[in-house]
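Accompanying notes for the structure given below.
With one protein chain withheld, the remaining protein chains of the complex are depicted in position.
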Amino acid sequence: MGFFLETLFGGLMAGMLYSLIALGFVLIYKASGVFNFAQGAMVLFAALAMARFAEWIPKWLGFDNLIVANLLAFVAAMALMIVLAWAIERLCLSKLVNQEGITLLMATLGISYFLDGLGQTMFGNDIYSINVGMPKDPAMILENLFEGGLLLSKEDLIAAIIAAALVALLALFFQKTATGRALRAVADDHQAAQSIGIPLNRIWVIVWSVAGFAALVAGIIWGSKLGVQFSLSLVALKALPVVILGGLTSVPGAILGGLIIGVGEKLSEIYLGPFFGGGIEIWFAYVLALAFLLLRPQGLFGEKIIDRV
Amino acid sequence: MMMNDIANAAEASAAGGRRIGEVILDLQNISLRFGGVKALTDISFNVREHEIRSIIGPNGAGKSSMLNVINGVYHPQEGRILFHGQERKKMEPHMAATQGIARTFQNIALFKGMSVLDNIMTGRNLKMKSNLLQMALYWGAVQKEEIAHREKVEEIIDFLEIQSVRKTPVGQLPYGLQKRVELGRALAAEPTMLLLDEPMAGMNVEEKQDMCRFILDVNDQFGTTIVLIEHDMGVVMDISDRVVVLDYGKKIGDGAPDEVRNNEEVIRAYLGTSH
Amino acid sequence: MNASNLLLNVNGIEVIYNHVALVLKGVSLQVPEGRIVALLGGNGAGKTTTLRAISNLLRGERGEVTKGQIELQGERVEALSPSDLVRRGVVQVMEGRHCFAHLTIEENLLAGAYTRKDKGEIAANLDKVYTYFPRLKTRRTSQAAYTSGGEQQMCAIGRALMSNPRMVLLDEPSMGLAPQIVEEVFEIVKDLNVKEKVSFLLAEQNTMVALRYSDFGYIVENGRIVMEGEANELASNEDVKEFYLGLSGEGRKSFRDVKHYRRRKRWLS
Amino acid sequence: MLYRENGQFKASYAADQQIFPILQDRVAIGALLAIAFIVLPLFGSEYLFRAILIPFLILALAALGLNILVGYCGQISLGTGAFMAVGAYGAYNFLVRIDGMPLIAAMLLGGLSATVIGVLFGIPSLRIKGLYLAVATLAAQFFTDWAFLRISWFTNNSSSGSVSVAGLNVLGLPIESPVSKYLFCLVVVCVFALMAKNLTRSAIGRQWMAIRDMDVAAAVIGIRPMYAKLTAFAVSSFIVGVAGVLWAFIHLGAWEPAAFSIDRSFQLLFMVIIGGLGSIMGAFFGAAFIIVLPILLDQIPQLLGIPLSTATTSHLVHMIFGALIVFFLIVEPHGLAKLWSIGKQKLRLWPFPH
Partner (left out) sequence: MKLRPFALAMALATVGAATLTTPAVAQQANEQFFPLLVYRTGAYAPNGTPWANGKQDYVKYINATGGINGVKIAYEECETGYATDKGVECYERLKGKKATLIDPQATGITFALTDKAPVDKIPLITLGYGLAASQDGGVFKWNFPLMGSYWTAADALIQHLGKKEGGLDKLKGKKIALVYHDSPFGKEPIPLLQKRAQMHGFELVLLPVTAPGVEQKATWLQVRQQRPDYTLLWGWGVMNSTALKEAVATGYPREKLFGVWWSGAEPDVKDVGANAKGYSALALNPHGTDSPLVKDILKKVHDAGQGSGPREEVGSVLYMRGLLIQMFAVEAVRTAQAKFGQGKVMTGEQVRWGLENLNIDEKRIGELGLAGLIRPLKTSCNDHMGSTSVRIHSWDGSQWKMQPDWYEADKKVIDPMVKEAADRYAAEKQIKRRDPSDCNA
């Protein structure tokens, strides 16, 4: 029982971290109908920027304070993500207005290749660390209830809380602000939005910047967990079933999807894995998403595909 | 052959050769809901063989839903559908096609990436019998079959006067021509019943006249039964044999054009006073 | 036409799509302040393209204006973005309505006020739209996708009005609408024109209704203006009557009796 | 004025339905085949065969298969690598478990195994559409990655999980030398390309395209969506599976599941998009572009005598590759095949501008 709970917690927290990345997908898809495969590359790029700036800025400015260094690095990395969003809009999206979904998806794959190369050229391809003071050791809770206590990773817990806060913030932004409404309008119909004076290019810069922000937060959390190096971009693959399960257009869906996938894959690996020889979590997540999709083709919270003949 | 016949006979033919027959499609107490929204409520009407039957009504009245029920895109929650006297079970759209029901769409549902020729050829797919392996080899029978059907399709192309665009991707055609191609695709299936959803929408008078000519010719020559949704009252009143009027999912009138035109409820709900 | 109150002046524009297809071959037209001008013609004649060229929505369709000028009160506007134009008071209502399907009616309207920043003004505009379109008020919380075609058309026009325009480019407002609704929509357009002094340039195939509600009309065919004149003059023109209104000398001809041969338009000879 | 079709009238529908109705095209394709079958084997270097032509042919075949699914039937798949893997491991098992199994039979059986799995994973497409389906096909990718690593039966209980084949021959002719491997692939690719072209220009091809362009309308004119989609999955995964067999048997010789990883799936999708969706020729263009470009980019700094570290070069290749993909999508979203036909169009009018 104790072990089951540990697995469950582990899954929930892993799921929350998946949600964080899934969020980036959802934001961009909602506002521009682009399925952004470059989200993983953006996470890596942001994390690399953060890690290296935190290392370089103290050297350039000649001080030695971890907190100040991290803060400045965060600002610098965010600035870089905004520049990136601007460049993506200017050089790519603005020229692909009105193209089909698959063309846009391919374009983001191109962007993802480009970012992988650019990030590593600019920042190097070694392992770097982000030290934002996350506790690494586990906490033992409820020791009087279970023998040996329940293991809880403090780092994961903090990360999960940050992720949850970020998601809440973004949901508010989308539902309550004029910009959020404009973003949703653009998501529904580029042309109509343009026709009533919503400037597409600015909206896209905003939304890619917001996604860049989400990528940066995800990059910091994952980077501090795993170390910053190329494989970080692969965690995006873990977020895909989450997005699909939750629905491409739903922020709450990203959260719930993340939790379901996180718990599902951990439990499956531990309890079903031994029967299959282990290593099943990666496909289990996808199969789980697929099974849900068969019941609800638009994902758990996805907006119903409104399709009139 | 058949198409050439009509084209030639068209000038001479009036309504004379056409005889309206028995009821072939009978819709009884149809109700359709989407979630909680009622699209159709307890609607009954029938269609006779060889007639031109129009459905009119304001937007959102449920006209398109009605056609979708007839050819199996939507499944009504209540009611019975009798086709050729037999009650029809729940079925998928492609099964309606095998029963000889063809249709066009309000917002043009052509296959945009394909040429005019290929679009109309798809209309004949039910009549093509080759299997996958034969098609992969494209030898003998397959080629003969392709050519045989191509000949039929070319007749339709001639009939609809779209020869010059046969290899053009339909996406590049102007709207009016697209409507015509869509009609051609439906005709290629040699249907016994043709459902037309606003075939004249967005056309100028001249184009409407052309389209009327095609519809009347098809009806005259093949005796194809036609169910028509149209907003242009001039067209509807001129060419229909009987008209059914829907409003907010309910039937408010049914009968010959003149009857309907003078129906108080129909005038109030739909036609308005200025016409 | 009096040049002093000229709001929009389009002078000999050519439009090419995809670098190859020449769609407009020199279209010139004027819209004076406070009038309703109709652009008539069949499908593919170039009406929509003309409107898009004015509102600068061509780029998304891979089209560009290659010749001619477009002036808004004497200022050249070809290089402006659609958003700039909306700020200058020109807004387009697109053909086929294009409401934001997943937004509610009210959210649709508010999205239309994107270029307006003053909260009071936005609220006032919203009230105004609801007075003109009371139907929208009753459907304000419904998702646009689930409203009827007429409501969507009203939503699209109302949404455009939220930007406080001086001029609305209205593309095919009657398309796919029941006759009664068409009348209702045009009545509101006329009302807006009279009471709010909004000028309209409307592209329409429903010549009969369009000429009834507009002041001046242009007939477009094949990317060229083939005829222009005051609305009532056009409505009584024999060619217009025959080809656009379906009227012949002794009243309307029945569609059943349409001749089975192709005729030739007189002005094309 | 070299490329003109003026005066080439078709007297019959059969003539109009040829794959290459224009004489010049027939001449060009004949010349191309002659070069491929005769000139190259005589003069090509081993490097050309092994590093460029063989992978090009095989991946073009896989792209062709994928194009049937994505380009013709409109069902996006990110699991192509998986179907290649099924083909490869399927054929491997037939080859090692049945004595005297000829290579061609094993290859076709491998293709059939891929068909079975392809149809299985195609079933969700009846309910799931678009990008959702794309991600669902990733399930196939990760599942097969896992299965071939973990289920040792598939690898004939090889302790490391890596398998290999040797001593390949067709009707007693050994397929060992680069030229023989190349010719073998070339024949297979030509046969499949022709069959694929035939399918796409006959009734089933039109059904696929109808489903792609508008599925409701397709159903209404009597096309069974299930049949059309599943045949597309079947034919596509058969061809992809055969390509997988060639990749494993002919190109690599020894392989592990990583040879068919998700990167391969993306690579193939790139080929299809860049080459041109819904075009048989596009698959070849796309494969050529994607195989040759990185090799070229790798070598250009060397040729120019600019000393760059391999890491920098590799990153630059990534960047240029990514940028070129975006560039192509912007310039011509319908791919190289479309550019090609525009080029021909211009040539047709040349030297007159209009």
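In order of appearance the chains are A, B, C and D, and numbering begins at 1 in each one.
Definition applied: contacts are C-beta pairs under 8 Å (C-beta built on N, C-alpha and C of every residue); 3 or more make two chains touch, one makes a residue touch a chain.
The structure displayed is predicted, hence computed values, not measured ones.
Trainee: What shown chains come into contact with the chain that's not displayed?
Mentor: Hidden chain contacts in the full assembly come out as A, D.
Trainee: Out of A:96, A:235, A:254 or A:287, point to the residue that touches the absent chain in the complete complex.
Mentor: A:235
Trainee: Of the residues in subunit A, which ones touch the absent chain?
Mentor: Listed in rising order, the touching residues are 3, 6-7, 10, 14, 120, 125-129, 136-138, 151, 153, 155-156, 225-227, 229-232, 234-235, 238, 265-266, 269-270, 273, 277-279, 281-282.
Trainee: If the missing chain were put back, which residues of subunit D would it touch?
Mentor: Residues of subunit D in contact with the hidden chain: 44-48, 50-52, 55, 96, 146, 149-150, 159-162, 164, 166-167, 176, 251-256, 258-259, 263, 289, 292-293, 295-296, 298-300, 302-303, 309-311, 313-315, 318, 327-328, 331-332, 336, 339-340, 342-343, 346.
We adopt the following convention: only the chains that are shown with their structure count from here on.
Trainee: Counting only Cα atoms for the centres, state how far subunit C is from subunit D in Å.
Mentor: Comparing mean C-alpha positions, subunit D is 48 Å from subunit C.
Trainee: At what distance in angstrom does the C-alpha mean of subunit C lie from that of subunit B?
Mentor: 31
Trainee: Taking each chain's centre as its mean C-alpha position, how far apart are subunit A and subunit C in Å?
Mentor: About 44 Å, centre to centre.
Trainee: Subunit A: which residues touch two or more other chains?
Mentor: Residues 309 of subunit A touch two or more partner chains.
Trainee: For subunit C, write out the residues touching at least two other chains, lowest number first.
Mentor: Nothing qualifies.
Trainee: Provide the residue numbers of subunit D that touch subunit A in the complex, in ascending order.
Mentor: Checking each residue of subunit D against subunit A gives 70, 76, 124, 127-132, 134-136, 138-139, 142-143, 145-146, 149-151, 216, 262, 266, 269-270, 273, 277, 311-312, 314-326, 329-330, 333.
Trainee: Applying the document's contact rule, which stretches of subunit A touch subunit C when the two form their complex?
Mentor: Its residues touching subunit C are 97-98, 178, 181-182, 184-185, 187-199, 249, 303, 306, 308.
Trainee: Which residues, counting only subunit A, touch subunit D once they are in their complex?
Mentor: 35, 91-92, 95-96, 99-103, 105-107, 109-118, 120-121, 125, 237, 240-241, 243-244, 248, 276-280, 282-283, 286-287, 289-290, 293-294, 297-299, 305, 309
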